[in-house]
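First up is the structure itself, then whatever we jot down about it.
With one protein chain withheld, the remaining protein chains of the complex are depicted in position.
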Amino acid sequence: MRMDRPYIKKNQIWRTNPWLLAVIILSLIFPWLSPEYYVDLAFNVLIYVILAESLNIIIGFAGLLNLGHAAFFGVGAYTYGILWRFFQLPFFFALPLSAVFAAIMGLLLGLPVLRVRHDYIAIVTLGFGEVVKLILNNWTDLTDGPNGLYGMAPPQLWGFVLRSRTHYYYLALLLVYLILFFMVRLGHSRLGRAWIAIREDEVSAATLGIRIDRLKLLAFTVGAGLAGVAGCLMASKHRFISPAGFGFYESIIILCMVIVGGIGNIPGVVLGASILYIVPEILREFSDFRMITVGAAMIILMIFRPEGILGKEKRKMIRVRSPYS
Amino acid sequence: MNTYRPPLFFSSSKREMFLQQIINGTILGFIYSLLAMGMTMVFGITQVIHFSHGEVFMIGSFIGVGVAVLLTETGYLGGNLFWVLLITMALAMTGAALLGILVDRTCYRPIRQSPRINSLVSAIGSSIFIQQAVILTLGSKFRIFPFLFPKGEFHFLESMVTYAQLSIVLISLFLMVVFSLFLKYSRLGKALQTVAENQKVAGLLGINVNKFIALTFLIVSAMAGAAGVLTGSYYGSVDFFVGFMAGLKAFTSMILGGVGNVTGAVLGGLVIGVAETLIGGYISNDNKDILVFLLLIIILVFRPSGLLGERVAEKL
Partner (left out) sequence: MWNKAWLSIFIAVFLFAGSASAQSTIKIGFGGPLSGPQTEIGKKALSGVQLAAEEANAKGGVLGKKLEVIPADDEGKPEGAVNAANSLVKKEVVGVIGHWNSACSFPASEIYAEKNIAMITYASTNPKLTERGLKNIFRTYGRDDEHGRINGEFIVKTLKKKRVAILHDKGAYGKMMAEITGQTVKKLGGEVVIFDGITSGEKDFRAILTKIKSLNPEVLFYGGYYSDFGLILKQARELGAKWDFVSVGGTYDPELIKIAGDGAEGAFIQAISLDAVKDQPSFKRFLQAFREKYKNDPDLWAAIAYENADILISGIKKAGSPDPLKIVDAIKGFKDYPGILGPVTFNEKGDILAPLLSMFQVQKGKFVPYISGLK
């Protein structure tokens, strides 16, 4: 599943990665093997897998460093929260709307990003993230500000109410598999290859007729939309959202998940998200050291293993004239 | 502690408020400028956004507060504030300079040849690391910074400028002028400009590029340290979070003025300082940050290279 070798025959996946089947089966029977607390934990991990993969599209496929990704997460969550607050809109109607609104926000962010110099993208996205959080906090009529929104009812499907942790876990698992499948196909498609071309060498890509601006916007839109899905899902499970959960630190953690896993590396990012969520949970007594470890990890990874845990290509070569160098 | 006598009359005229706001904003602007200058200089040479510059500034404040408290409480130097300020600044600048060089050596230099996005990530990591290190070692409480400026203020046109504010402006201007002269007229300065212009050619000319980059970090970090002392004493308190906020304002100023452009950074800092103050005072303090961000975006849409244009080396 390497992003730079898109042409893989389907049955090769099972041959080169036989453990994949074991992982899938394990994930399906997991809730029956574990106590409630772990099912909850797994659900949260899945949410972050979605978030990290959605950022992976923006950074990994299109090469745009987004430091405000938590904003899309927040927009998705708040779309559901607000629609519930005023219209009592059920979950499965809110879910696509969350994706759409978040995608629109992605589009809105993409527009200024196009105009500015490549190095500014980090700052602009950072600013955007803070601004969205601020808007969520200040627009009290809509969002009830810092008090947050709560009480969203559990999802219902033709009368069947998803109330237990196990139900939520399977819902999340289903979404994760759908998204992963979608991303793998995307990576192999013309669109995916065009994105990679933009990432590696924008100027050359343009000469090949690739519509740079449109595809960058598309990356933001899709990445944001998926993050919105994660937001809606999280909101319905935790039943409480507030602007505080969607700030700079969250964006950095999601970024770190992508980096640890390997930028552009789909299974790597799944692993990265899992590690970066589970390890701090296990080491709760050392929670003081959480952020400093994140900071150190970012530096060390970039120096010693920028391709991430599962990455195979070495990104240490000098690139010519690309936004990456 | 300091006592201020309020102005003799209490006017609420619009003109007074406007002028006072301009003054408020300008002082802020000078501090942003000091930081933005450093950041833009680093960017001009390395094409990396030095995210931890704000944290270097913060460390400058912390060193400053430690030294200043020590000096004022032990009564060393006979309480002569001028010398206390001088020594505090000198020590803070030294400490900050060392930190800056350390950050370059550990976080940027090893990956100088790697794709830039790697350096960006490393920069963010270094910023978070330093901030968290301060929280863990020095705690999250505020430190009280003694007031080291002359007391009192002078009034003109119904507004007020304190001597503290005046000192900040003078010291900042002094630092800026010294820096510019150094760049323009000294041998080291000219070599720096060469390196900024074209690293490969500078290397061919026998200039040790890494050494000069380290020199750049030394200078800009020292300036950040000075800014840290000035800010700490002016506001009276120091905490771990100032780095993040100051860093954000510095980036914005740098981009606004045009990256790599030192004059642009100064201008950018002043514009942001004044704009922020005017928006907070006249439109809405609640939503001030949103509006300033929008302002930045709008300016970038019309002038993508910033107000005064960019000065960045193209790597060939």
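Order of writing sets the chain letters: A and B. Residues in each chain are counted from 1.
To be clear about the criterion, a residue touches a chain if its C-beta (ideal position, glycine included) is under 8 Å from a C-beta of that chain, and two chains touch if they have at least 3 such contacts.
All figures in this text were calculated on a predicted structure; none of them were measured in a lab.
Chemist: Among B:L28, B:V84, B:L148 or B:V229, exactly one should touch the missing chain; which is it?
Modeler: B:L28
Chemist: Touching the absent chain in the whole complex: find that residue among A:R85, A:R117, A:H188 or A:R290.
Modeler: Looking across A:R85, A:R117, A:H188 or A:R290, the contact with the absent chain belongs to A:R290.
Chemist: Can you tell me which of A:D40, A:E200 or A:D213 touches the chain that was removed from the display?
Modeler: With A:D40, A:E200 or A:D213 as choices, the missing chain is touched by A:D40.
Chemist: By the contact definition given up top, give the residues of subunit B that touch the hidden chain.
Modeler: Output for subunit B: 1-4, 6-7, 10, 12-14, 16-17, 20-21, 24-25, 28, 139-142, 144, 160, 162, 231, 235-237, 239, 241-242, 244-245, 276-282, 284-286, 288-289.
Chemist: Could I get the residues of subunit A that touch the absent chain, sorted low to high?
Modeler: 35-37, 40-41, 44, 137-138, 145-148, 150-151, 238-242, 244-245, 281, 284, 287-288, 290
By definition in this document, only the chains that are shown with their structure count from here on.
Chemist: For subunit A versus subunit B, what separation do you get between their C-alpha means, in angstrom?
Modeler: 34
Chemist: Which part of subunit A faces subunit B closely enough to touch in the complex?
Modeler: 63, 65, 67, 112, 115-117, 119-120, 122-124, 126-128, 130-131, 134-135, 138, 252, 255, 259, 263, 288-289, 291-292, 294-299, 301-303, 306, 315-316, 318-319, 321-325
Chemist: Please give the residue numbers of subunit B that touch subunit A in the complex, ascending.
Modeler: 43, 47, 49, 106-107, 110-111, 113-122, 124-133, 136, 248, 251-252, 255, 259, 286-287, 289-290, 293-294, 296-297, 300-301, 304-305, 310, 315
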